[in-house]
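In what follows, a structure is listed as structure tokens, so that the remarks can point back to it.
Heads up, one of the protein chains got dropped from this complex, but the rest are sitting where they should.
Up next, subunit A:
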């Protein structure tokens, strides 16, 4: 459909171009054009004089001048021009124009993306509204809890806020847990991440102190190391940041999912300081299976052809499926798997994954916003 419309636009352009070949009529040359203006000026003087706007002597002087200009214009050499030659060039440019346009469009256009007016996305907006209402209810309940509310509840609230891009609210929620004695490293990292996201990616002193606290708990945890590298980069020492990441990669005993992220950041930093890129194979020569989709994969996918890309997506989905066999309680994972299969058109597999997700979702408490969100997503998959 889109190609039909674009093709029509291109064809009309070509036709308009070619219509020029059939244009007829006299053309106005420079000499005649100037003479018209000068004669008009002359008659203007007559009218002005008739209406007594200028005196006779003024009018006469002006007339002499204009007549002199008319004579000069009459001597203008005019170039012979004709319609006879140059038809083939017009024809060629008529053909070349849409070709150039299509060539350029194929580089920058995104014909596969449909437009989505907000009005046509009612279910999504409704879902967002529901989610935000449920989140509010959860927050009210946690706040009302005399013991301060369970840590899990606050973390869940914070994560939901993160997903809604309400980073300030998320940071507030995580903070409630981090001030408690039982705060673990992952909560601290979530808190730091929320603080950083709220400042559009800048690590504030407040976030830095949270990261330090996490680092003290376990200096070898990749989480704090990742953020410490971020701080170093922000301080203008990308080489140190890179070293920090690479050292941690070297200490690893086997391949982990977080490594892809480390590698992509290390390589980005390496580009700045002139180091050649590293890959997972540099650390674990035979660890291809451990890959999980990371930033590098997505980057790689952008350069692929359509067939390569679908094969790549397929392999990612299969890896996700394999991982979920070991991690049966991962609701988000099952949801994503179901969505992925339904996009790929494998509806049986999608149904299977969706059933697993539904079972998990129904085990959640009624008021949990995750439950409503999951149900909504499942409903969409079933459509």
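Structure notes:
We take it that contacts are C-beta pairs under 8 Å (C-beta built on N, C-alpha and C of every residue); 3 or more make two chains touch, one makes a residue touch a chain; residues count from 1.
Just so it is clear, contacts and distances are computed from a predicted model.
A chain of the complex is left out here; the name its UniProt entry carries, from "Heme lyase CcmF/NrfE family subunit", "Succinate dehydrogenase iron-sulfur subunit", "Na+/H+ antiporter subunit C" or "Sulfate adenylyltransferase subunit 2", is "Heme lyase CcmF/NrfE family subunit". Within the set A:96, A:202, A:217 or A:322, the residue that contacts the chain not displayed is A:96. Touching the omitted chain from subunit A are residues 1-2, 5-6, 9-10, 13, 16-17, 19-21, 23-30, 32-38, 40-41, 44, 51-53, 58, 61, 65, 69, 73, 76, 79-83, 85-87, 89-90, 93, 96-98, 100-102, 104-105, 108-111, 113-119, 121, 124-125, 128.
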